[in-house]
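What follows is a single structure, written as structure tokens, with notes after it.
For this depiction, one protein chain was excluded, whereas all remaining protein chains were kept in their positions.
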């Protein structure tokens, strides 16, 4: 393509942006709409995954000590547990610590504990499990080994949680692909149709370009460029919408679930996802235009 | 309009549905998209409100009894509280009941209670407050009155919750109108633009109808009918999407927040909202067509 | 039937297309409108079917002031006028038969009746065997004749035709003129804008010449030398 032709394409795009502003706003708006819904799912997924990661840290085993274990004995048991390959780290909870934790956990209801001796609760170890071992059977096996250690009275671990954990990871991964796929196709479809309508409104322009001997690329370039522009703007708009949605959710989620505020801390899309959304917009716009254009040019007389 | 003209309109609609199937699919799809997002907010709002109603029931005051109150004394205190105008109902929690509740609440951690006497927890009254009195100051005032009753050791109530409650009700009401309004305008705008593009592709048809002396109504009727059809179909599609979204949320919410499963029981739109969505689709389609058409006819030569 | 009083038409940002035109056309006249390109012929026709409004002056059609019509009135006016455009204006998605029948259905004729009438008109204009074609599948002259058929289907009181033979060969042009003449016998008024001097000389009972928006000549044939 010559320089003068590049300039020509530039002029056509500018001209069309100006003359058909409304159409472009529409296409961008539709894309923003689609990308917004798409983005909501990314937001959901990212937050779920973040949640999961938080929960993963909580796959911990509580090992309660016999009441009569001395503190140096406890120290040697701790070291023994620490040396196990599956164990990430171990924390010793003394009787006093346990009492205070319990009081905190009960919150307003802690009044009921009044009058009880401070050492009524047993000391324990909180054992965090390494990532590769955070699955049902492995944790179970580890727990049964811990139980056999002398001085340990009982072992507890959130079995259901561990099982649920893998289930959720699986479900989210599936949902991500299935729902993502459906939405992607739907968006592409809608964008393609919008472009097709716009083409229908500009068909004389294309026809005349063909008749005066313009090359395919010269005919298609302005449309594809416009599509890419629309897509990127649509992506930007959807991000704006997502940000508002995020603010809304954040406020209302915190208000709605005040107790778990810290647990389900909602986060906005990470920079990677933001870029993804913009790139998808750009590609959807460009590809949507190109596809519609090619099919349009082929079935033209139909 | 004569009968033969009604038949004519019918033929035009059928003809257009067939010839421009793709355009109609697009418009319906876009509307479905918009209405889907709109519906998501209705879903959110309905569930939040349901949640609030559930919480309202939980505005309860716990009044702990002195340890030495006999059961017949407790009965007379209960009756006295029951007679207060703000009180909906009162439930007596005996020491044994309190013990069992506490055990259940602790779940896996209940092992720590082993060896404690069963009557370590005090008996109490759970006092549910009537709807009109469920606001911060009124509950506070009631609590201070209860505290003065002889035999009652301490009074507790979820003050923050009560305050939050009114805040959330307010926020949701605002969000409903603000977000609903924005979305409605956006949807109308997108639908209108889609229709405008479709009109652009069919402008000769309108022009020729005008030139052969067709009345305004005859020209507009097919477009408006098509718009209404598209809108209703779009509404139906959005409902389908919402149902899938609902199923998805239901599964994942339960998995994600297993402990509160019963508390935040997600519900689908009620029939009233379903009808609303369909009617909005119909109106948006019809009105969108009509508005675009009228503006199009006016600025026609521009 | 048609009266123009001091009609001037100036398009925005342009020198006037018609200047102070006054004339009267009686029922049943066959008027040719001639003049060089850009003289204002099409503009004059557009004023008559209220596609454009005059900048100044008044136009009466059947004693009705055309300049004072609302949308409903314009539609009613156009139902009594048959239009043939320089650019045909056929609907590409409808067949030829449907294109012609459309104009009749719009004013309330039943589908069947309109099809029969369109069928007859098309045959008369030499388009037998093209009923089911789409307009884009027709030659220029064939499209022009479809446009003529559409203009005539409602038995209009007035036919306005803009260059109706521009794409027709001499034989076809004669044929079309003969159809117009037949219309005239039933009392229809015909106003035809044309450059075709030969046709004008043979068929016109009145010849109005425009030049740069002004009326420069208005000849009426006195001795009826109507060709056959």
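We just call them A, B and C in the order they show up, numbering each chain from 1.
One rule holds for everything that comes next: contacts are C-beta pairs under 8 Å (C-beta built on N, C-alpha and C of every residue); 3 or more make two chains touch, one makes a residue touch a chain.
Keep in mind it's a predicted model, so treat the numbers as computed, not measured.
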Handout entry: For the chain not depicted, the shown chains it touches
Key = A, C
Fill in the blank from the handout: Of C:8, C:86 or C:110, the residue that touches the missing chain is C:86
Handout entry: Contact footprint on subunit C, counting only the chain that is left out
Key = 11, 14, 34-39, 41-43, 86-87, 133, 137-142, 145, 162-163, 166-173, 195, 197
Completion exercise
Those residues of subunit A that touch the unshown chain are 2, 4-5, 7-8, 11, 19, 204-205, 207-216, 218
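Keep in mind that, in the parts below, only the chains that are shown with their structure count from here on.
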Exercise for the section: Between the chains shown, work out who touches whom and classify the graph as line, ring, star, complete or other. Expected result: line
Problem - Chain located farthest away, centre of subunit A as origin (C-alpha) - result: C
